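Here the structure is laid out as structure tokens; the discussion comes afterwards.
Complex shown without one protein chain; remaining protein chains in place.
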Amino acid sequence: MPVKSQLRLPAELVDDLVAANRALARLNVVDAFGHVSLRDPRHPHRYLMSRSVAPESVTAADIVLYDLDSQTVDPRDDGKLHYRERFIHGEIYKARPDVNAVVHSHSPTVVPFTVTRAKLRPLLHNAGFLGLGVPLFEIRKTAGDGTDLMILTPQLGQALARKLGPDAAVVLMRGHGDSVVGPSLPNAVFRAYYTEINARQQLAAITIGGPINFLSRAEALTANAAMLRASARPWALWRQRALNED
Amino acid sequence: MPVKSQLRLPAELVDDLVAANRALARLNVVDAFGHVSLRDPRHPHRYLMSRSVAPESVTAADIVLYDLDSQTVDPRDDGKLHYRERFIHGEIYKARPDVNAVVHSHSPTVVPFTVTRAKLRPLLHNAGFLGLGVPLFEIRKTAGDGTDLMILTPQLGQALARKLGPDAAVVLMRGHGDSVVGPSLPNAVFRAYYTEINARQQLAAITIGGPINFLSRAEALTANAAMLRASARPWALWRQRALNED
Amino acid sequence: MPVKSQLRLPAELVDDLVAANRALARLNVVDAFGHVSLRDPRHPHRYLMSRSVAPESVTAADIVLYDLDSQTVDPRDDGKLHYRERFIHGEIYKARPDVNAVVHSHSPTVVPFTVTRAKLRPLLHNAGFLGLGVPLFEIRKTAGDGTDLMILTPQLGQALARKLGPDAAVVLMRGHGDSVVGPSLPNAVFRAYYTEINARQQLAAITIGGPINFLSRAEALTANAAMLRASARPWALWRQRALNED
Partner (left out) sequence: MPVKSQLRLPAELVDDLVAANRALARLNVVDAFGHVSLRDPRHPHRYLMSRSVAPESVTAADIVLYDLDSQTVDPRDDGKLHYRERFIHGEIYKARPDVNAVVHSHSPTVVPFTVTRAKLRPLLHNAGFLGLGVPLFEIRKTAGDGTDLMILTPQLGQALARKLGPDAAVVLMRGHGDSVVGPSLPNAVFRAYYTEINARQQLAAITIGGPINFLSRAEALTANAAMLRASARPWALWRQRALNED
């Protein structure tokens, strides 16, 4: 039974992923849509993600193991309904070996920055990772006019991953939302949350008017490195609150 | 007793309608005002709606069956207080055979778009249905100056239904709110929620400034078709949360 | 014991006032400050109000009976801490026999309209009462520069009541908040809430830009009359939620 044992998912990883889903709902980054994945640390060519349910409803029983082509690994999962946009996750894991977690959301204050010309830039030190670049994926350039803006094919997932590029933590998706990546699940959740917070604060700064004193590139890089470590404190809170809410 | 059995409302339909009321309150689309109706699938010339109570208080015992002239079908309901604006629902069902559910609300961020000249247009793919047109009902043109802006007569309901037209999913009501329709209750709730979300995001995009990259007409239509299917996921969440909150 | 029986407060009135306090906290009209009063229907030269506690903490035991000079009527209340600004209430009841309830708050989106030149005007039919005028009380004109902006004396209460005038439902208080009056407690709570809602929607309409299609004077008056009746529906919800929250 080596195959079967490979498929048994470690309980702590599953709990982490359940917590990440619910935490992002509590933090208003995801609503009834959005999904979070985690690369399997035992088999880096696989990732864990929920079957297609709303993030705040996810339980351990919903977590599925996918290969990087976003096909279920466990034949018992074949009858489940899967997120149609799961190629976002698989194709980013292929392209970015440094990435171990991906959050896709319709982050409400990020969406307006996907349809306007102002650049989303870091003004809060927690969002220093935005200094790694915030590319915009315009699906019309890849798939032409008339799509539903969703990433429904491996090819669109690859195009999104190319737009994300080798360095960025966030790729904006026009008229849709964003995809946020990190070296760990706590850090990807942290980045998804602070992308939304920075967007809200940048919107307020635009309302106040005049030039905005964004983080310099050097500050952004230093702050990003600091926040890779500091993600642990919010994660401890968010995980506990998410798992205790039932 | 064939008549009596016709009047007994199927429990699942009633639960759906109770859930829709409470869900829209939780989603901040309705406050203490607003109402939701569902065409009776057994008798398409009838619809179900709550008697006059605040949406978040609606229970199964409050649901009443109306004919399309918005008169109660069951004589036992004659003593109940009914929504004075129920003609919104009955007249739309008459004019739009494709519509099976109607949400009327004072959706808070939609109201400002009813009193200004900017057009509410889809910028988020979930709100692609706004690409079907968002006509504005100006009650002064129908009933003159000096009304309380409410749809208190069959004639005003008919005028509103005419303004909605054959295609649109949303009709704005100046200084009042909107009425949102759909082929199913989950989809009408979905559209009412994303009309509010798109309004918030369009407001933010206006604050950011510059041209807004709205969905093209082709994208709006494709996204609308996709969301007719995708409404099921949020509905599952919203229904469960609404019915379990007691 | 005729005197003592006069002082025994009717339980239903007390519950209404407790509910109004808590409801306004839940509706985010008051925070830890703000107060609500009710004219005693048995003795119109007296009013009921809580002793000095935060509105969301008010219980039946906190309700005190005052005369229109804002002195406690019951000698057993002499040791209690009273709201220092209770003259707002007593002096308005003296000046406005039509008023039976007063809400004073730092309504968060109303405050910005007290320090800018834009007039708060009705754009939502629920706020038609704003068409009765929204005068601004500038305390510097009465008490000179250097006050703490609070209504700490009978004289300031009288000046505020004069500024409110014979018709208005709302008087803005510069840098401070507003005082809202109504013929009944449900209606005063309704008006306090929809003053805040209209302020939020007017702020959004200003952001959208261009001329705002406010309610005409005739519409405002008709809508105000309709809402005097319609206040009952939200009140039923708010009262129930407020009294059941313990």
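Each chain gets a letter, A, B and C, in the order it is written, and its residues are counted from 1.
In this section, a contact is a pair of C-beta atoms (placed from the backbone, for glycine too) under 8 Å apart; a residue touches a chain by one contact, two chains touch by 3 or more.
Since we're looking at a predicted model, the values are computed, not measured.
When the full complex is examined, the chain removed from view is found to touch A, C.
Of the listed residues C:Val111, C:Leu130, C:Val189 or C:Leu237, the one in contact with the hidden chain in the full complex is C:Val111.
Of the options C:Arg26, C:Arg121 or C:Arg174, the residue whose C-beta touches the omitted chain is C:Arg174.
Residues of chain A in touch with the missing chain: 122-126, 128, 197, 200-202, 204-205, 207-216, 218-219, 221-223, 225-227, 230, 233-234, 236-238, 240. The missing chain lies against chain C, touching residues 31-33, 52-54, 56-57, 106, 108-109, 111-118, 140, 145-150, 174-176, 203, 206-207.
Note that only the chains that are shown with their structure count from here on.
Of all chains present, the one whose mean CA position sits nearest the global mean of protein CA atoms is B. Between chain B and chain C, two chains of identical sequence, the interface residue sets overlap only in part, with shared numbers making up under half of the total. Note on chain A versus chain B: their Cα superposition corresponds to a rotation of 90 degrees, in steps of 5.
Once the centre of each chain is set as its mean CA position, chain A and chain C turn out to be 46 Å apart. In this assembly, the C-alpha centroid of chain B lies 33 Å from the C-alpha centroid of chain C.
Touching of two or more other chains is recorded for no residue of chain C.
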